[in-house]
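Here you go, one structure.
As you look at this complex, bear in mind that one protein chain is not there, while each of the others sits in place.
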Amino acid sequence: MLSFIVSRAARAAITILLVVAFAFVVMRLSGDPALLILSVDAPPEAIEAFRKAWGLDRPIWEQFLTFATRALAGDFGRSMRDGRPALALVLERVPATLAITLPALALKLALGIPAGIFAALNRNSWADRAAMMASVAGFTMPSFVLALLLVLVFAVQLGWLPASGSDTPLHAVLPILTLGTAGAAIMARFTRSAMLEVLGQPYIRAASAKGLGWWLVVLRHALPNAAIPTVTIIGFMVGSLVAGAVIVESVFAWPGIGRLLVSSVANRDLAVVQSLLMVIAGWMVLANLAVDLAYGWLDPRVRTITSRAD
Amino acid sequence: MPPETPLLALEGLTVDFDAGGRVARAVDGVDLAVGRGDAVGLVGESGSGKSVTWLAALGLLPSRARVAGRARLDGEDLVAAPRRRLEAIRGRRIAMIFQDPASSLNPVHRIGRQVEEAIRLHRGADDGAARAEAMRLLDQVGIADPRRRLDDYPHQLSGGMNQRVMIAIALAGRPDLLIADEPTTALDATIQAQILRLLGDLRRATGMAMVLISHDLGVVSENVDRVCVMYAGRVVEEAPADALFAQPRHPYTQGLLAALPSLTGPRQRLAAIPGTVPEPWNLPAGCSFAPRCPAAAAECLRTRTPGLALTPEHAVTCTRVLALRGSVWDRRQVAA
Partner (left out) sequence: MSDRPPALALLAADGLTRHYRVRRPGAMFGRRDLLRAVDGVSFAIRPGQTLGLVGESGCGKSTTAKLVLGLAPATAGTVSFDGAPLPAIGTAAWRDLRRRMQMVFQDPLGALDRRLAVGWQIMEPLLIHRLAGPRDARERARAVMASVGLQPHHFDRYPHELSGGQRQRVVLARALITEPRLLVCDEPISALDVSIQAQVVNLLLDLQEKLGVSYLFISHDLKVVRQVSHDVAVMYLGRVVEQGEADALFRDPVHPYTRALVAAIPSPALGGERRRERIVLSGDPPNPIAVPAGCAFHPRCPWAVADCKAATPALRPMPDGRLVACHRAEATPESRAA
């Protein structure tokens, strides 16, 4: 178990390093922060001074080495706009994002899983077809379209909810709904197919032949097996808790990670973008690790590698 | 209950599947009786309806299957029985084991939990008693070191061991009838021999009746008293095992036996039955075997053959049977 975690941690560190290094190079090649932050008409001396101050005049590999050694010591640089520590800037935005993505995740699971199970158990019924049609509509619609649609109905027409901003808890409702319904549609579809796959297995028929009532067969024998493939998609959703709301945050002017990412990329605020990517990648890696551990917990075939070889 | 009532009697059992607009008839009017303690074999090729017949009797088919006719257990019709009644019968009166033991056990639950589940279901035992009983059952089906095996998962056991576990689960309800659906087809030869011996021993020890479904004539002949041969959803011949293999009367049964190579004696060319099994949505109007039968007459193709009792125990659905002598297949002496 320990060796498993160590090897996974090593792989995680490499993943994060690669993501950050890639972003480091691309961000520096794709635009000059000095010109963006100081504006193009700034005097050349000012631009030169800005570049020197932030170390942008040195070769890129040297810049990266400096960045990496400082990062290892816990210093992720400062924002070029207001000079505050970049990591702190990022971390203070996390709660705002989680305030909409966590309830949205709950909505996805609470709506999607039961809908998927229900559809699978009533395969080819009108309810199944209706649920799947709603699901297709839910995940083919781009989130900004859905967001605008919800704004149109709940803010403009009905006037029940605010259209954008973050002043009251009510402001969070439409972002949560936007994220949640699309995710629930994906979840429902995935759960349905996992469930159908399991219901066709011989052990389901064998459990019925034992004399178990149908609901016990579903609860004890079908659901635990259907949960195994579903974990992948749930893990993906958990992984996107931090950075999965870029578009929705932009549409609703919600002050989370997503908006910070958009603005800092636009401004080439290098340290902030790097810190953001590090936090996002770190979280993704953690979510993946959780998925792997969940597999082992749910599926004994993963936990106890078979000693038989035929 | 009068003593001559069989334990289970199928009367005109018919199963239709709705397969994309056309109706596939998987079982076509099967009449069959299993007495208390009987060992009946059901032989047929894939698609003959031999498994579907029993799944239908127990209500284990998917909802797109339409079942007609009757399956009487001690006189009570199971085809018309409500779901809750069937659930009370499954496992307790009639248990079933399946072809692929590894996938018939739930991969995420320990062996012990799956055996105990059946014990609690049928006997309402508490946890400690259920565990002790599970251990006793595993021991009874010949699993060494049952205490340790209870904590294993199915993938940690061999195919033969898993089938023993399935049998232990089937025994938990102390059923009157065990339906063994190709129980050894997925197993190796030496393991097959173990499982068949175990089934025979258990049957003699418990007095339960057994229906052994198999495509393998050899497996059936050595393990049952009476054999039914199915073809295209119908029973074409029914006889005591000895009589059936010594003197098969239906051309299809004769053909199946003639198609088997032998392990000793001179090698001879196998008598292969020409053609293929009719499609279930396109069954012939007359005898379903007539298109492949070398002895078929014009009337065989037109009208469905009624059952004909040659002796009180040997019945065959073939109108030509009285006109035929020996095997219709190249005069090969099948039984001699």
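Per-chain numbering from 1; labels A and B assigned in written order.
Keep this in mind: contacts are C-beta pairs under 8 Å (C-beta built on N, C-alpha and C of every residue); 3 or more make two chains touch, one makes a residue touch a chain.
What you see is a predicted model, and the numbers here were worked out from it, not measured in a lab.
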Item to check | Residue, one of B:L13, B:I94, B:L171 or B:L256, that touches the chain absent here | outcome: B:L256
Next on the checklist: Touching the hidden chain in the complete assembly: which of B:L121, B:L196 or B:V235 does that?
Outcome noted: B:L196
Item to check | From B:P146, B:G160, B:P183 or B:P280, residue that would touch the chain that is not displayed | outcome: B:G160
Checklist entry - Looking at the whole complex, which of B:E45, B:D152 or B:D225 touches the chain that is not displayed? => result B:E45
Checklist entry - Hey, which subunit B residues sit against the chain that's not shown? => result 45-46, 158, 160-161, 188-194, 196-197, 215-223, 242, 245-246, 255-265, 267, 269-274, 276-277, 333-336
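Keep in mind that, in the parts below, only the chains that are shown with their structure count from here on.
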Item to check | Averaged-CA centre spacing for the pair subunit B and subunit A, given as whole angstrom | outcome: 53
Checklist outcome for this item: Touching subunit B in the complex, subunit A uses residues 201-203, 205-214, 220-221, 224-225, 228, 298-301, 304, 306-308
Checklist entry - In the complex of these two chains, what residues of subunit B are touching subunit A? => result 55, 58, 60, 83-84, 87-92, 95-96, 98, 100, 103-110, 117-118, 121-122, 153, 155-156, 158, 166, 169, 173
